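Removed from the display is one protein chain of the complex; every other protein chain stays in position.
Chain lettering (A and B) follows the sequence in which the chains are written, and residue indices restart at 1 in each chain.
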Amino acid sequence: MSQLGTYLLLFGLVVSGYGLLAAAVGAKTGRPALVESARRCAFGLFATVAAACATMLAALLSNDFAIRYVAENSARETPAFFKALSLWAADDGSLLLWNLILAGYIAAVALRFRRDRSPTFPYALSVLFGVQVFYLVLINGPARPFASLANPPADGRGPAPLLQNHPLMAVHPPFLYLGFIGFTVPFAFGMAALLAGQGSDQWVSVIRRWALVVWCFLTVGLLLGALWSYSVLGWGGYWAWDPVENVALLPWLVCTAFLHSVMLQERRGMARLWNIALVIGAFALTTFGTFLTRGNVLSSVHAFTQTSVGPAYLAFVALVLLAGFGLVAWRLPELRTPASLTSAISREGAFVANNVLLLAAAAIILLGTTFPLVVEAVSGQQVTIGGPYFRSSVTPVFLLILLLVGTAPLLPWRATNRSRALRRLRGPVTAAALVMIATAWAGVRQPAAVAGFGLATLVFVANGQELLSGLAIGRRALRGGAVRALARGRRRHAGLVVHLGLALVAAGIIASSSLGQQAQVTLKTGQSTVFAGQVLRYQGLHTDRQPQRIVLTATVSVTNPGGGTAGTLGPRMNLYPAATEPIGSPSIRRGIVWDLYASVISLQRGGGSATFRFYHNPGVNWLWVGGLVMALGGAAAAWPGRRRRDSGDDQGASAVRKRTTVEAGAR
Amino acid sequence: MRRWIPRRRAGLLAGVVAGVAVVVVLLMTALGRDPSVIASPLVGRAAPNFTLPQLDGPPVTLAKLRGQVVVVNFWASWCAECQTEQAALDQTWRQFQDSGVVVIGINFEDSTGAARGYVRADDVRYPVVEDADSRTALAYGLRGVPETFVVNQSGRIVNRVIGPVDAATLATEINSMLATSAQ
Partner (left out) sequence: MNAAGPLRRARAGLPGLIVLVALAAGLAALVIVAAGGHPPASQAQQVQQIAAGLHCPICKDLSVADSPAPLAQQMRQEIARKLRAGESADQIRARFVAAYGDSVLMSPPRQGVAGAVYYLPWLILAAGLITAFALLRRWLRAPPPGPLQTSPQQASPQTGPPQTGPPQAGPPRASPRTGPPQAGPPQAGPPRASPRTGPPQAGPPAGPPQADPPQLSAAQRRAVARALARLRAEEPG
C-alpha cells in the first residue's frame, strides 16, 4: 500500500505539472485547446489525490504498520473512528488532506468555469496548478506520508493522546483547511487579472461569492477551534493567543475587509487594485501561517513534529509575496481607479473605515505574534508576548469596529441626510446607553466591559432595526410575504444577520473575559465547597478501563442552595500508555447565561481526595450561537439567487465591461 | 505623465523586493534556532543555594560544598529521558568521586516511593535529594526534566544542559575545572 500511495502522489504531481504548463502556455499564446486540456486535468488530479487519501485511510484502518506514518499515529487499540481521524493527526497526513482539498477546489473551479472564455481564466488555472505543484512537491519530497519502515513494528504508537480524546477532531481541521486553502481561488483570479492586464471587474462578482464561502468555512473552523480549546483542553478558556491561533485569525480579518471593500468596487467601481491586493494578502497570510505552524519557528500547542520543510515553506512565502505584490506594484499605474466620493459620512466612507480598522487589528496581531522573532534576531533577547498584550492592544480596535458595525449599516450610499440618520440612530443609541447604565449599576468594574456591552447592544439594535425596516418596506411595497421581502434584499439582509451574530459573539467575549470567576480547591471524598452560589460535593472516583486508555472520572454533585439537585459534573483524567502525564477532560454544565466548568487537576491517595478547578464562565454559549449565526448569514449571502442563472454572472460581467469601456472612453 | 510610469514602477517594485527581503532574512534567522531552547540567565552567576533532604540520609546543603565541583541533576522517575542519562551520571560519579566532585540528583515532582524505587533499580550511589515543593527547581529556572547544572568550585554555574547529558561532555568540563583549580 505504501507503493500504491507513493505512485499515486507522484502521478498527481505529474498531472498538476502538466496542468500548470498547459494552462500557462495556453494563456500566453491564446490556445483554447491547451487550456481545455488543462481544465480537464483538474478532474484527473482530484481523482488521483482522493485515491491516495483513500489508500492512507485503508492503511490506517487495516493497521498497516509497514508505513511509518501509520506506525507513528495509529495503534491497534485505537478506536476505528479515531484511526480514521489520524489521517490528519500529524504533519504528513495533514499535508495529504491539504492536497486533497486543494485539488477539490481546483476541480470545482474547473467545473464552474467550464464555459468561461475570458482571457483571465487560463491564468487563474495556471496559478492554481502552480500552488498545487508546490504542495505535491512537498508531499513527494521532504514530507512523504507513505514512507515505509524496514522493520515494521507489531503495534503502532497511537495518535497523540490529546488528538484522540474528542470527536471535535473530526471537524475542526477539515473546516479550517477548507477555509485556508479556499483563499487560493480568489488569489488565483486576482493574479490572473494582473497577469492578463485586464481590469478586475470581470471577476469581482464571482470571486466575491467564492470568498464568502471560504469566509464561512474559516469562521466555522475558527469557531470549532475555540470550542475545542474550551471543551477539550480543560483550562477554562477558548482562545489562548497561541501563535498558530493568531495566524489563523489573520486571513479571516483580511477576508472580512475584502468582503466589504468589494462592494465599493461593485457599486462605485472604486478600489479595484486594493481588492486584488487584499486577496493576495489573504493568501500570503495563509502561506505564512502554514510556514509558522509547520516550520518549527515558534513554540505552540499546534506545532507539528519537527520536519525539514521549513525552508521550503519560507521559499514559497517569499515567492508568493514577490509575485503577488510585485505584480500589483507593476500594474499600479495602469489599474489605478480614479475614484470620487460625495461625502465621507456615507457607506463608502464606512467601508474605508472598516478596512482600516480590520487591517489594523490584523497588523497588531501579526506584530505581536512575530515580534519575539524580531527581538531575538536583533538583540538575542528571548521574550514572550502573550494573552495580556494582545488583549490590551486589540481591545480598543475591537471596540471601534463594534462602533462602526453599529452605525455604518444606517448610512446610505454617497451621502447622508443628517436628520434621517439621527432618527435611525436614536433607538440603538438609547438602547446602548440603557445597557451601559444597567451594567455599571450591576457592579461591572472594567470600563472596557461596560463600553463593550453598550457597543454590542448598539450593533444588535441597529442591525436588527435595519433588518426589520427592510422587511417592512419590502412587504408594503411589494405586497408579498416576509420571506419574499427577505429574499429580495438577500445580500443586505444576510449581511445584517451576520452583524447580529457578531453582536452576540462580542457580548459573549466581553462577558467571559471580564465577568468570569475561578477557584481551585482540594476536596476529600464526601467533602463539599460553595462556588458560584452552588454547593459542589466530591462524591468519589470511578475507574473505566478502555482498550486504549484508562479513564478516571471524579464525580462531583451540584446542588442549589435551596436544596434541589442541579446535576453532576464528571471531570476526567485519561491515562494513555504513551503519555507520561494524564490528559484531563473537563466537564461542563452549559447554561444560557453561564457555564459551570470543572476540571480535575490531580488525585491524591488513590482518589481519596482530588484537586479541582471550578470555573464560572458567563456568555460562552453566546459565542457559539453567535458564531453559528455569522456563518449561516454568510452562507445565506453566498447562496445563488433565484433569478441569476449560471451565465447571469457572465452577463453581468459583460455589462460591467461595457460600462468601464464607456467610462474609459469618456475620459 | 508617460515618463514617470516606468520610474514609478521601478520604485514601487524596488520597495516590494526590499520588503520581502527583510521578511525573508528575519524568518531565516528564526528557522535557524530551536524555539524550545531558551537560554538560562543563571549561567555565569552564583548557583542558588539549597538544603534538601536526602531520600535516605542527612540533608544536603550546596553552600557546604564550596570548593568542590558539583553536578546538579534534576530528574524524575516518570521521565523516560532521565533513564537514558543515568549511566552517564553514574560513570561521572565513579570517575571523579575521589577528586572531590559531587553529583547530586534532585528529584522533581515525584513521590518518595517512586523515587526510591528508581534509585534502587538503577543502583544510584550518589546523593539523591527530594525537592517536595519545587522551590529549588523554581530557583534554578527549571522548564522540564532532565536538566543538569555544572557548578564550579567557587559556586558559579558554568553550564546548563537541557536533556540527557553524556559522560564525555561532563568529563571534559570537570577535567578543565579541576585543572584550573590545581594551578
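Here, a contact is a pair of C-beta atoms (placed from the backbone, for glycine too) under 8 Å apart; a residue touches a chain by one contact, two chains touch by 3 or more.
Model, not experiment: these values are computed from the prediction.
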Answer key for A:301, A:315, A:468 or A:593 versus the chain not shown reads A:301
Answer key for A:58, A:378, A:468 or A:578 versus the chain not shown reads A:378
Answer key for A:58, A:111, A:315 or A:437 versus the chain not shown reads A:437
The one of A:26, A:237, A:251 or A:289 in touch with the missing chain is A:237
By the document's definition of touch, the residue of A:153, A:167 or A:412 touching the omitted chain is A:412
Across the whole complex, the chain not displayed is touched by chain B residues 38-42, 48, 109, 133-135, 137-144
Omitted-chain footprint on chain A covers residues 234-237, 240-242, 263, 266-267, 269-270, 299-301, 338-344, 348-349, 352-353, 355-357, 359-360, 363-364, 367-368, 371-372, 374-375, 378-379, 381-389, 393, 397, 412-417, 419, 422-423, 425-426, 429-430, 432-433, 436-437, 439-440, 444-447, 450-451, 454, 470, 473-474, 476-478, 485, 488-495, 520, 584, 599, 601-602, 613, 643-644, 648, 651-652, 655-656, 658-659, 662-663, 666-667
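Here, only the chains that are shown with their structure count from here on.
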So, in whole Å, the Cα centroid of chain A is separated from that of chain B by 39
So, in the complex, the side of chain B touching chain A is made of residues 5, 8-9, 12-13, 15-17, 19-20, 23-24, 26-31, 33-36, 38-39, 78-80
Counting only contacts in the complex, chain A reaches chain B at residues 291, 295-299, 303, 310-311, 314, 317-318, 321-322, 325-326, 328-330, 332-333, 370, 373-374, 376-377, 382, 580-581
